[in-house]
Structure formats: C-alpha cells, structure tokens
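A single protein chain has been omitted from the complex, and every remaining protein chain is retained in its original position.
On to chain A.
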Amino acid sequence: MRTLALLALIATPAAADEIWVTNERDDTISVIDADTLQVTRTINVGERPRGITFAHDYSVVYVCASASNAVQVIDPETGEILHDLPSGEDPEQFVLHPDGKHLYIANEDDAITTVVDVESRTVVAQISVGIEPEGMAVSPDGKTVITTSETTNMAHWIDTQTQTIYANTLVDSRPRDANFVKDGKELWVSAEIGGTVTVFNTADQTELSKIRFEIPGVLPELIQPVGFVLTEDEKTAFVALGPANHVAVINADTYEVERYILTGRRVWHMAFNADETKLFTTNGVSSDVTVIDVADEAAETTIAVGRFPWGAALRVTD
C-alpha cells in the first residue's frame, strides 16, 4: 500500500497552480492552469454556479450552486462533489470567515444572510438583511461581516460575535461586491447601477471617498462596477466594469483611476495567480477569461471557457 502511494506521488508531477472559474450557464467549473493558461479540466457541478472560494488550506472548494439552492463542497484533486451544505435559498456569493469554519452566505431570494458551520454542516444563524443580498466581505480580524443588498442599496455591518447587524450604510444603486482594505481600516463597496465604488471608514462607517469611472467612447450607463480585487500590497485595485468590457486600474491611495484595460464582454469577477503577476477576469457574455499582465497593466491573452463564466478563485497546489 505504501509503495503504491509512493508510486502515485512519483507519477504525479508537481502540479501548477490553478484558476477555477464557475460557468453560470453550463453548470460547470473550468479549471485553468495558471502557468500554461490552458483549460485542463471541466468539472460538473450543481445548477447555476456563481460564488466560489477555497478553504484556507485548499483542501476543499466551496461553490454556490444558486439554482440548486446549495453550497457544494468539492474535492479539488478529483473534482468530486463531496457533499452539500445547507445554504438557504439561492446562494449567490459568500465569504469564508478567517476561522475557516464559518461560511457567510448571501441568499439572494430570501433577503437573508445564512451562517453555516462547514464542519458540523449546520446553519448557525440566519440574519435578515436588505432585499437581494449579494456582496459579502469579512474584516481581517473576523469581527465584522458585510452583506450588501442590491435592491435596498445598503451595506449591512454584521457583528460575528452576536450574528446581528450593528450598522447599515446607504451606498449607491445596486451594490454588488465589497472588500475590506488596508488592514480592515477601509471598506470598499461597488455599485453596479450607481457606477461607483464607495470607500468607507470602518471605524465609524462614514464615507471617505467615491470612485467614479469614465471611459471615452463607452456609454456611462454601461459602466457597471461589479467585482474588484486589490494587490497584496493594497496599492492597486482592479475593478471589473461589467458591460463596459473594461477593467479599471485604481491607485488605492489616491482613489484615482489610472487606466482602463479592454477585456471580453460583461466582465464580472477576477482572481490573481499566486505571485500576482497575472489577473484572470471572467467575461460573462463572451464566455472567456482574459488574462491581464499586472505589471504591464495590459491584457495578455483570452482563454475560452464554459458559457457565462462568473466567479473565479485561485487554487494553490503546493
């Protein structure tokens, strides 16, 4: 048995990191080799997969199968669905608490944020939030979780000790995504219809700044900020602008837009590779993933994936 295991180890070459992309229309995940930029695997999952995140140790991957009303837990090695988590109705996005144990899930249809213990596979709490909750974020210290509600146009500040809302802040129309920035001192929220990213001071939930976008030759109503990510040093932010088919590059200190990068159509979300030299964007309508060279701030190549790619996550393999 031991020899077998050893043989298996020898036979498997050191695998490269991967980018996992959920395909909303195909009910699959496309796995992209982060080095060769080829799709190496396509994994069947539940219906309408959207949010995707890996466990902190990359032992499992969690996927929101929105139309299956489940969060699926998948073995990243085999692609096998291990089990479903009770997630509540229509899970769209979620965030894994720094403790690695609690998953905060936005239930779009039920106006609820569900807290699930991934070990005991039980619902710990359900928190009533605004209508159509979507964006989820957790502070680095784990004390605050944010849910943004698309129709109520609010960011809800949830205390993770008591699982209750301690503050609500109005943001621009249709908030889609949220992230804590600068050691949790700032909270950034993107607003799809408002066309902005609002920066909040987390200490008192006041607005610090508002980032606006303008692309020459693109109609303002097409500029719909959705997903965004920041580099590890938190100096640069990349914001996906939906049907504007561009990603904005933002100086996170001055909140100035420095550049717009052309991607495929309807760009939703993004993931970096491990050393943050490349950024992978999911292009929902053109059904592909654009790879951005982070240093050059320019699109490098575009890879065809399944239909309507939505979420993206990095899997570190060693």
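Basically, contacts are C-beta pairs under 8 Å (C-beta built on N, C-alpha and C of every residue); 3 or more make two chains touch, one makes a residue touch a chain; residues count from 1.
Assume contacts and distances are computed from a predicted model.
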Looking at what's absent rather than what's present, what does UniProt name the missing chain, "Hemin ABC transporter substrate-binding protein", "Cytochrome bo(3) ubiquinol oxidase subunit 3", "Ion-translocating oxidoreductase complex subunit C" or "Transport permease protein"? "Transport permease protein"
Residue touching the undisplayed chain, where the options are A:46, A:91, A:225 or A:264: A:264
Of A:47, A:89, A:275 or A:300, which one is in contact with the hidden chain? A:300
Just the residue numbers, please: which parts of chain A touch the chain that's not shown? 216-218, 245, 262-265, 286, 290-291, 299-302
